[in-house]
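A protein chain is absent from this complex, but the other protein chains hold their places.
Presenting subunit A:
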Amino acid sequence: MTDLVLPAPVTPVRSALRRFLSLVLIHGVLIAGAVFMLAPFVWMLVTSIKPPAEIFNAEISLWPKQFYGLQNYGFAMEKAPLLRFALNGVILCGGILIVQLLVAIPCAYALAKLSFPGRNALFVLVLLGLCIPVQVPAMPLYIALAQLGLLNTYFAMMVPFFLSVFAIFLFRQFFRSFPDDIINAARLDGMSEFEIVWRIVTPSAWPAIAAFSVFSAVAHWNDLYWPLIVISDARLAPPPLGMMFFADAETGSNYGALTAAATILTAPLVIAFLVARRRFIDGITVTGVK
């Protein structure tokens, strides 16, 4: 072995240096990306504890000279029903998510594991459904809801999203890797297809369900477009619409109070994500969806 001639002798020092440099490069890029993503959020937090005079100051400072947080948060809490908005957000997201799961999981199971004529054509239709943005059916949906007298209800806010094509697609991909033998064993043990879905397949799909829940909750918590169309009653407003009402009516240009309200309304999402972070990442890696 000693008489082997290496083409380019790599000294330990040089290889260590190279590894160090590549680490610096990789982490540098990642840190830059993280800063870019976090900057608006941090700016919101900082603004929410600044007095009005400092907000409009020309110099950029990451910490206020005068801590004005209590006043800003107090004003936001007092003048706007933020907890009501948050509760509306929870009802909206929870209601949508539950119905989405109830519909999408059996659909995905059928598309992944049952063989019936037209299955592939149906799946193609599902994929086509992914391409249709919510703005396209907005008019007919609005007219239908108005005719039924359902405007200004939670139901009106939720109904367009009950059937999530994305959820069907995601769960189908996940269920496809579920072993057929286990499903066959369940059939031999006397389970109906519905029981197989809920008692055997779904418990194994927690990573996918957690991942989808985060997507769904974030999307509908932050959705302004559809609530703006069907809701005019401030008591039913979800967070973004509530923020809009609040900005118009109460605060004008009180950015400190506005950002304080925004901080309060984004907090539940951030906390929920931090709690479910591990599962969320599992779900994405398992399903290969991002």
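Heads up, the rule we're going with is that a contact is a pair of C-beta atoms (placed from the backbone, for glycine too) under 8 Å apart; a residue touches a chain by one contact, two chains touch by 3 or more; residues count from 1.
One rule holds for everything that comes next: contacts and distances are computed from a predicted model.
Per the UniProt record, the chain missing from the shown structure is "ABC transporter ATP-binding protein", taken from the list "ABC transporter ATP-binding protein", "Tryptophan synthase alpha chain", "Amino acid adenylation domain-containing protein" or "NADH-quinone oxidoreductase subunit N".
Within the set A:Leu70, A:Leu87, A:Ile132 or A:Ala185, the residue that contacts the chain not displayed is A:Ala185. The omitted chain makes contact with just one of the residues A:Met77, A:Leu122 or A:Ile200: A:Ile200. The chain not displayed touches subunit A at residues 179, 181-182, 184-191, 195, 200, 203-204.
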